[in-house]
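Worksheet: the structure to be examined is printed underneath.
Missing here: one protein chain of the complex. Every other protein chain is in place.
Presenting subunit A:
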């Protein structure tokens, strides 16, 4: 299963709407980095509105992909983390430090454009 990555102007938009197994999330990590290289995107929004569970593995891969994105010189934002997901992540002991987040897709894009356009 592949997670679609859409390009909109200088941004890549990803909405995760599938049940995440390990392989899907690892493939996504590679696909996203390749797509950044191919498109020269300046910003990435990964929307998690439809994701009802994030375990420690998925959290680690998502956190890693954000750091990898930034290594490539692109800024990424996670959006739409559901209340239940935020609660379980913290109870699990996962804080996703140094990861930029926003309430929803719209705010994610506005954070990116503020950052990129100053």
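In this section, a contact is a pair of C-beta atoms (placed from the backbone, for glycine too) under 8 Å apart; a residue touches a chain by one contact, two chains touch by 3 or more; residues count from 1.
The rule is simple: contacts and distances are computed from a predicted model.
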Hidden chain of the complex, named as in its UniProt record, picked from "Sulfate/molybdate ABC transporter ATPase", "assimilatory sulfite reductase (ferredoxin)", "Acetate permease ActP" or "Anti-sigma regulatory factor": "Anti-sigma regulatory factor"
Omitted-chain contact residue, chosen from A:8, A:53 or A:103: A:53
Per the touch definition above, residue among A:67, A:92 or A:116 touching the missing chain: A:92
Contact set of subunit A toward the excluded chain (per top definition): 19-23, 52-57, 59-60, 82-85, 87-88, 91-94
